[in-house]
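Of the protein chains in this complex, all but one are displayed in their positions.
Let's turn to chain A:
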C-alpha cells in the first residue's frame, strides 16, 4: 500500500512535466491549427536561457530564467510566426514540414553555439532535498515543477477569462469569422497566441533543467508526449490539457511501477489510441457554431 501511495507524487510530477510541455501547444494547435513541430525546440531555448543566465545569476538562474525564457522563446515564436507560419495558414501539412525544418535548424544552431554535449544547469541550493512522504522522498525540484505548472495554468485561465485580450483569443478560437465580423483583429490575436504558446514552452524548458539533460536534443524527448496530451485532452481546451496530463501521468507512473519503463510507454500509447477511437474529439470539446 505504501509503495502504491509513493507512486502518487511521482505520477503527479510526471503530469506536471507533460502539462508544461503541452500547454503552449494546446493554444497554437487549437486556435491556429498549426502543428508546431518546433515547439520542442522552444522548450530547448528555454533550457539554454537558464544556462546562459547562470553566468551572472549563479545558482538562482532557474528562477530568473522563468520570465526571461518566456520572453526569449516567445520572441522567437513571434519571429517564426511573422516570417514563415503566417504565409502557410490553412495549409497544415506544409506548416508541419516547415516547423519541423525550423526545429532541425534550431537544434543544429544550439549544437554550433553550445556544442553537442549536454551542458550543466545547477539547481538552486534551496531546491536540494525533499519532503519524506509514503516511505520515499518527494524532491523539492518536483514540487517546484508542480508549482510552475499550476501557476502557468492559473495565469492562462485568468488571461482567457479576465482580460479583454484573452476573451478575444477565445473568440477567435471558437469562431474565427464571427470574431472578425465583430471587429476582432484576428491576425493580432494569432500573433499574441503564438507568442504566449512559445513563451510557455520556454518556461517548460527552464523547469525541465531541474530533472533532465540540457542539450540540443532536449525538445525531441518531450514533443511526442506533448502532442499526445493535446490530442487526448481536446484541442484548445485548458481543462482538457490538465485532465489529459494528469491521466497520462498517473497511468505512466503506475504502469511503470507494475511493469517496466518500455512497457509503460506502450500502455500509455495504446490507452490513448483506444481512447481516441472511442472519442476522437478528445476529453473536452470546444462547442462552436463555426462551419469550418
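In this text, contacts are C-beta pairs under 8 Å (C-beta built on N, C-alpha and C of every residue); 3 or more make two chains touch, one makes a residue touch a chain; residues count from 1.
One rule holds in what follows: contacts and distances are computed from a predicted model.
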- Consult the UniProt record of the chain that does not appear here and report its protein name from "Sulfurtransferase TusA family protein", "Cytochrome bc1 complex cytochrome b subunit", "3-oxoacyl-(Acyl-carrier-protein) synthase" or "Urea ABC transporter substrate-binding protein". "Urea ABC transporter substrate-binding protein"
- Message: List every residue of chain A that touches the chain not included in the displayed model.
- Response: 3, 6-7, 10, 13-14, 17, 29-30, 33, 35, 37, 92-93, 96, 100, 104, 107-108, 111, 116-123, 127-130, 135-137, 139-142, 208, 210-217, 220-224, 227-228, 230-231, 235, 252-253, 256-257, 260-262, 264-265, 276, 280-282, 285-286, 288, 290-292
